[in-house]
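Here the complex is missing one protein chain, while the rest keep their positions.
Take a look at chain A:
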């Protein structure tokens, strides 16, 4: 396979390693510049605003707004074949200046649309998730 943008071996050397590592502890971490406090997503090595290489990580509540979504009807990804049709969401995190995360949507779909509020659930690694801890997303249950 051709190199991905962030591919580094070993895995701990990746720029987004703290993100994956945090998910394994049920913590959502998003990169933020230590120099100018700019949220930085996807993670990278340099802050485009102030030029700093000193980028830290801050915890963010796994709660956001559906920026977009798709329902996949074909088995493009073999590991997800048995879930077809499945829904993915692109979730905007208000707690991280609108950084957007992709994820699998689970639970009732009624009312799902651009703008819906969703909450994330931490999931243990599996072969399906490339042995990575991930967040899945569900519609926020309105308070009774």
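Criterion: a contact is a pair of C-beta atoms (placed from the backbone, for glycine too) under 8 Å apart; a residue touches a chain by one contact, two chains touch by 3 or more; residues count from 1.
We adopt the following convention: contacts and distances are computed from a predicted model.
Between the names "Transport permease protein", "Pyruvate dehydrogenase E1 component alpha subunit", "Sulphur oxidation protein SoxZ domain-containing protein" or "Transporter", the one given in UniProt for the chain missing from this structure view is "Transporter". Within the complete assembly, A:114 is the residue of A:36, A:50, A:114 or A:141 that touches the hidden chain. Interface residues of chain A with the unshown chain, by the touch rule above, are 1-7, 16, 41-42, 67-74, 76-77, 79-80, 83, 85-86, 88, 90, 99-104, 114, 128-130, 132, 134.
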